[in-house]
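The complex appears here minus one protein chain, its other protein chains still in place.
To keep things simple, chains are lettered A, B and C as they appear, and every chain counts its residues starting from 1.
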Amino acid sequence: MLLVLLAILAALVGIGVAEAALPQLGRLLRTTAALICAAGLVAVALDLVLALPAETLQLPFGPPGVGLTLALDGLSGFFLLVVFISSGAALFAARDEPLAGAPLIPVFVAGMVITLLAGDGFTLFLGFETMSAASWLLILSHGLPLAAAKAGRLYMTMAIAGALTLLGAMAVGFGVGGDFAAWRAAPPTGLRAAAFLFLVLAGAGSKAGLPPLHGWLPIAHPAAPAPVSAMMSGAMTKVALYVIVRLLFDLAGPNPPLWWGVPLLIMGSLGALLGAARANFETDIKAVLASSTIENIGVIAVALGLALTARAAHLPLLASLALGAALLHVLGHGINKTLMFLVAGAVDHQAGSRRLDRLGGLIHFMPVTAVCAIAGAASLAALPPMVGFASIWMVFQSLLTAPRLGSFVLQMLIPIVALLLAGGGALALSAMLRLIGVTFLGRPRAVRTAGAHETRLPISLLFVGLAAASAVFGLLPGLALRLASPALQILTGTDLSGRAGWFGVGTQATGGAYYGALPIAAILAAIVAAVWLLLRRHPALSRRARAWDCGYAAPPPFLPFGDTTTQYGAASLSEPLGRTLGVPLFDWQMATSIPEPGETRPARFGVVWYDPVLRFLHAPVLRARDWLADRAELIQRLTIRRTLAMMVAALVALLVIVAILEQS
Amino acid sequence: MNLGPMLSLAWFVALVPLLTACVLGFIRHPGTASLVNQAAAVLAFVLALLLPFSTDPGGLWLAPDDLGIHFAILTSFIGVSAALMSGPYIRIELETGRMTPTRARAYHALFQAFLGFLLLGLLADNAGLTWIAIEAATLSCVLVVGLAGTPRAVEASWRFFIVCGVGIALALFGTIVLYLAASAAVGTGFAAMSWRAITAAAPRCNGLVLNLAFVFLLLGYGTKAALAPLHAWMPGAHAEGPTPVSAVLSGSLLNVAICVILRTRHILASNPMAISPNDALIALGLASVLLGGISLWRRADAKRFFAFSTMEQSGLAVFGFGIGATGAALLHLTLHTLAKAALYQCLGHAAQRKGGQSFTEIKGLIASDRTLGLSLAASIIAVAALPPFGMIVSLFLILSFTAAHTPWLAVPLLIGIGAGAVALIHRLQTLCLGPPTPSKFPPVAALTLLPALVLLGLTILLGFAMPPPVAAWFARIATELTP
Amino acid sequence: MIQLAGLLAWLLHAGLVALAAPALTGFTRKLRANLQGRRGPPLLQTWRDLIRLWRKETVLADNASPVSEVAPLVIFAASATAALLVPSFALGLSTAATSDLLLITGLFALCRAATALAAMDAGTWFGGIGISRESLLSFFAEPALLLVFFTLALVAGSTNLDHIADVLRTGALGLRVSLGLGLAAAISVGLTTLGRLPIGNPSTHLELAMLHESMTLEFSGRSLALIEAGAQLRFFTWLALLATIFIPFGIAPAGDILDWPRGLLTFGAKMLLLTCALCFFEACVARMRIFRVPELLGIALMLALLAVLFLFVSQGYT
Partner (left out) sequence: MPAATGFGVFDYDMEHLLEGVALLFSFVLLYQRRLSAVINTYTAQALTVAASCFWQSHVQHSGDLFATGVVTLLAKGIGFPWALNRIAKQTHAAGSVEMSFGVYPSLALGVFLACLALLVVMRIPAGAALTRETLAMSLSVLLLGLAMMVTRGSALTQTIGFLSVENGLALAAVGMPGMPIVVELSVAFLVMIAFIVFGIFFFRIRAQFDSLELHHLDRITESPE
């Protein structure tokens, strides 16, 4: 199986190089790349279902003294699944997009696959850097030069900082060289283990978008072309989470200290709240989706934190439930976020803009895309029949059963984490409703939006396919958890086979809470069908008229779409939230400009808010860098005589030091 | 003085460029001069390639060790690429009138002189001869830098000369004291001057004298290697003057100086009485990385910017030697020399096309000159140690070694490297992307960029798919260096 | 045998819900009118309204999309499913295994989502008022509700409604402090989600006061009938939820057919008791300003958190 994946890897890089050489074959090459991803998906799914044993492979070439080893087991298999789904869909959607950096997309996928298949520290680092560099170049090759440059620079700064921190973590934890098998034998202990934990969380956490290092994500992900944003949010953040799971769960040994899960719990719950709140205030579709990624990553982090704590307390049942929740959410979010970003790309392409207050009423012009978007948003907002609800349900169940873990601090922390997570969930639902409502429903807010028409058939089929996949996993969560069972077996010893059947998933084999996904969906469908039949049996009259609007007069004839400005826009929908939640978190202020009497310009209603992370974390770092650069500049500006004086001083100092050393 | 001992292979490697330099002094026509220049460089490289295979390549005062041979091959290879670049480069300089035919002639002569003295410095076994070779190489480089004649070039060459003059004086004094220490153990005369003899007799020498020698040799050759407090001359020297010599070749001057420092370190390390030399190397290396990485943020001139990047990366290599990651540091030095040579070639062509070397003048290269822009971007990515180029391997090894053994040292190192890499990324975006600035010459022909692309290809090959004999060669040098 | 009994009980429960939900809303209106000295509409008025609306002609806004036609169906289905899941007079219904508190919250969220989408479809500004206020209140309400479930899960061991009712019914737990705090929090959250008086005014069409009605302003005929029925079902479900958990006495145990009549009687008494309490409360309370509601819900949140913490302290949870 590893050889198949190696062939896929080579093919991807080959396609990248081929496309760079022959740009005119772009469309064909990207289709083949998509097919290769699909083949990879099938291969990995087979591997997971048949639960084939783990394999390792030492590549013949590779850097001197370190060597490149690849390893495939259940855990990397599951994440490969998500990466292949997201990349395959993105590549298929990118077929006819005029992308300057197109040859880099297969390289980006290859980078992610290398990271997942890494069998030793260097390959992991190499994959991590390849995927960062490829996506950075893709950001630069797209969009307005100024915005792309700023986003690209911020993105690459965080990527390099993250990669170097991860390198430091692996070196501090496991020393130099040696593959994962050797590392597993000698996990870090004591102070090194604590340093290892925080460095891994800082390095891979910043890449995944865990607070406090998540400030860059809502700026960088939207700047990339739509298919690449889909892969960055859908797949790359999951690869970063894979690195956290692999290093903290698998390689850090079977019994980590009990408090290891706490940072993940805190960062995850904060991420859920901040990400969801921010999604309500963003005005660009892709920024809303990027912020919602932070929320979902937060939820996954909470689940991972719980699993880690349960593993430390040797409760395999709870650990496997929490980890199952995390993996199901990874799969669900991977599919739905890819779908939503591709929809955002289609909307941007058809309606000419990504800004929410220039869209509206797109459901009339792009019905299929709208329906798929509603399905995707429903899952991201964790509404019952969808996969999002199944994983959130499992996360809350593991949260509710967690207080048995004992330590008093944990008992205090778990309710607060649950509180923040529930708040985040509510905000996510509001954000998704706002996104769908303002983009697809109501009346077009700009004439250009009325010019939109449905995407071409293959893309629509892609959307329907993704929405269907999300629905299938929603109705049959057991299927996804079966795919995850090899990973659960490796990390927690038991999988959810007893508890996750075909119809739904429960917390214990018998008794305990049980979420029957299929029966509930059946009841819903039955009721809807019954009422629908009732409606058809004796059809009543139905006609179209002007919207009642509580008796307001008809809009003047020169407004083709009626008075669109009275509709609730993006800013006004989140105005009550802004007043209460936005002020403390984001320094939210209303910036209204009322024209003076006699002025002809229209009144403007705007909102101004700032990301706390960028103000209180990034800005001080930049100030420190400038201060240091100014100090260093003094040395550059030294005149010749002062330079010589410095050299003589160095000589004298060295002589004195040597003299002192020789005395002792 | 019969010439028998002078006929050895090592002498040929050094003498070919030197003799060509004299010949080039008389060739009027710039076209033939650059052809002769290229031929001589290729010949020197081929001869250098034969060095590892010949049994006793030595000769009078020349008995190169593996380290010397390794860097001789590397320097002569860089010399070939610089020579291939100087052909078209000088032609354009002549067209713009920035260089008169007489100066072009002087340029080619000094090019070969510089290359010859560098090779002599590497292959010399006699400490005095090494000193003379490096001093002569510095002088020829100073003259080349001074050729430009602009006020900034004069200031740079004056600073270059004074700082290097003082450095070389300290180095001479160090050599004299080394001779004093060795003569006590080995006896006076030439025996006490040969690196091999001194290294062999190191344990028997007087520790205190060796310490004194080490201080002066470290500071003297440290100035040549542009380590932190002694680096004042290097940015100006790299930035002014014609690129093929002042930037591409002068990178190798740093390598030669580092070789000598490594030999001194070997001598000191094998003498129990002397202080351990590694702490000094670690301190200077770390200072170079931090100062280099941070002052990258205040540069307005492209060539000076990359000069600081050279200082940072060679500082990291010296740091690597200091903490004991010898193999990785050697690989890092080699890969960085290749990558930086490629980068400077592209930058040289870009600066010529845009008629200036500040960041405001060179913008949007990919838009105006696609092949040049892409190759400059690739070389900046190579220098920033990002995949797919090989420097990521050596960077990973050195940083992991540091983090594993002395974590508290790894923190400032990671910050310095991170700051440097981000500055490179930032400059890549301004140089290669965005709207282009007007360029005075037609786009570069792909052929002229061939040397740069070959260099980049070599970094990938050496990084990821190093052939076994080369790997064995690196391992042998590494074991030879660690006492 | 239990499956058969369970199915029978479930069908009986379904019939009960279908009949009682509109009647309950009618009774509430009647009682509130009497409390204000008015005669109020007859008890069956809600049935007549539903039938009248069912036969009326549906008028859709000119730019309304299929969402306006599907949303009422989804609202009604979700509310009905939630109603069917909550055990009323007997335990061990056939849906007992999957009647989970989190699932019921999810179904309510689905209703809210469908209503919001339907509201925005017409493109008028009334829908926007409701949605923006709803998103504000839901941020404060859902965490409180979850903490109440947290308390119940810790007391009963799982969030399965059937199991909780069974434990509370038989367990000699007496009046526990945390359950009392949980009840207070649950009531305030219930009032918010249903839009009852102190938070919103269900009977008026004044823009400032409307919470749910503004979202369904554009609907008429059958759609409005379905939405009204959904609202009544949700009202019934909430009261049934409070009755089953916080007044657990008298529910017939699973499979014990003979006990059903007693279960039915006690359930009817409980529902009437709760409705009267609600009406008395609403009679003497005025509507709060929308930005004061977060404070009320903040208090509910604190009560729920205290409930959980008291649970740890009192039981000395290991």
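Following the convention adopted for this analysis, contacts are C-beta pairs under 8 Å (C-beta built on N, C-alpha and C of every residue); 3 or more make two chains touch, one makes a residue touch a chain.
Remember, predicted model here, so these are calculated numbers, not experimental data.
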Going by the touch rule at the top, give the shown chains the omitted chain contacts. A, B
Residue in contact with the excluded chain [from B:A136, B:A237, B:I366 or B:A452]: B:A136
Taking the entire complex into account, which one of B:H70, B:R159 or B:H266 touches the absent chain? B:R159
Of the residues B:T188, B:S276 or B:T482, which one touches the chain left out of the display? B:T188
Which is it among B:F45, B:F77, B:F114 or B:Y179 that touches the chain not included here? B:Y179
Touching the hidden chain in the full complex, which residues of subunit A are there? Just list them. 637-641, 644-645, 648, 651-652, 655-656, 658-659, 662
Per the touch rule stated above, subunit B touches the missing chain via residues 126, 128-129, 131-132, 135-136, 139, 142-143, 146, 149, 151-152, 154-155, 157-159, 161-162, 165-166, 169-170, 172-173, 175-177, 179-180, 183-184, 188-190, 192-193, 206, 208-209, 212, 299-301, 304, 358
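Operating definition for what follows: only the chains that are shown with their structure count from here on.
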Which label fits the chain touch graph of this model best, line, ring, star, complete or other? line
By C-alpha centroid distance to the whole-protein centroid, which chain wins? A
With centres defined as the mean C-alpha position, give me the subunit B-subunit C separation in Å. 79
In whole angstrom, what separates the CA-based centres of subunit A and subunit C? 35
Centre-of-Cα separation between subunit B and subunit A, whole angstrom: 44
With touch defined as at the start, can you tell me which subunit C residues reach subunit A in the complex? 54-67, 73-74, 76-78, 80-81, 84, 95, 97-98, 100, 102-103, 106-107, 109-110, 112-113, 116-117, 119-129, 131-136, 138-143, 145-147, 149-150, 153-154, 157-160, 163, 205, 207, 217-218, 220-222, 226, 290-291, 294, 301, 305, 308-309, 312, 317-318
Give every residue of subunit A touching subunit B within the complex, in rising order. 61-66, 68, 111, 121-122, 125-126, 129-130, 133, 136, 140, 145, 149, 152-153, 156-157, 160-161, 164-165, 167-168, 170-172, 175-177, 195, 625-626, 628-630, 632-633, 635-636, 638, 640, 643-644, 646-647, 650-651, 654-655, 658, 661-662
For subunit B, which residues count as touching subunit A in their complex? 158-159, 162-163, 166-167, 170, 208, 211-212, 214-216, 218-219, 223, 229-230, 232, 235, 275, 280, 291, 294-295, 297-298, 327-328, 331, 381, 386-388, 390, 392-393, 396-397, 399-404, 407, 410, 414, 417-419, 421-422, 425-426, 429-430, 433-435, 463-466, 471, 474-475
